[in-house]
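As you look at this complex, bear in mind that one protein chain is not there, while each of the others sits in place.
Right, subunit A next:
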């Protein structure tokens, strides 16, 4: 376990800012205590200082997970967000997509969101903007990337892909063994 280097922090923030913009600041400066990002086994964990200090008692090879996993660095030093980060992305999300009950299941099985499954979308969403996906009952389901702008969404046919799937809460079952 170690703090992120400047480069790693930058890579991660760039990815996070696609979803929550400058709200990252709220993750760093929290009124309820000190929280920090730590790298362990190529994964980035968001941990409170208190838990971090407790975790130092556990040897490196025995430590599987700690705090909340935000994602992992690939071997080529790219950052991939994990579904476990959803709890922190959802409240601060800048661009949201609501999925109709009909399209919910398809999304939770790891498919992209079609226009037919789209309930609502935040206005002004640009193409390839990171979006957080909600059910119509405002339950966060996952996140993805907008394939079309809001304007284009209105014009495309119902089978066109509107949001590219990136992660959804179905991952908890599908990727149970690799999620930490």
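In the analysis below, a contact is a pair of C-beta atoms (placed from the backbone, for glycine too) under 8 Å apart; a residue touches a chain by one contact, two chains touch by 3 or more; residues count from 1.
Everything below uses one rule, namely that contacts and distances are computed from a predicted model.
Trainee: Which protein name, taken from UniProt, belongs to the chain you can't see among "Ribosome biogenesis regulatory protein", "Exosome component 5", "Large ribosomal subunit protein uL3m" or "AIMP2 thioredoxin-like domain-containing protein"?
Mentor: "Ribosome biogenesis regulatory protein"
Trainee: For a quick check of understanding: of A:67, A:103 or A:130, which residue touches the chain that isn't displayed?
Mentor: Checking the options A:67, A:103 or A:130, the one contacting the hidden chain is A:103.
Trainee: Of the residues A:32, A:61 or A:123, I need the one that contacts the missing chain.
Mentor: A:123
Trainee: Give me the subunit A residues in contact with the hidden chain, please.
Mentor: Its contact residues with the unshown chain are 1-3, 5-6, 9-10, 13-14, 17, 22, 24-25, 28-29, 34, 36-38, 49, 52-53, 56, 98, 100-106, 115-124, 126-127, 136, 149-151, 153-154, 157-158.
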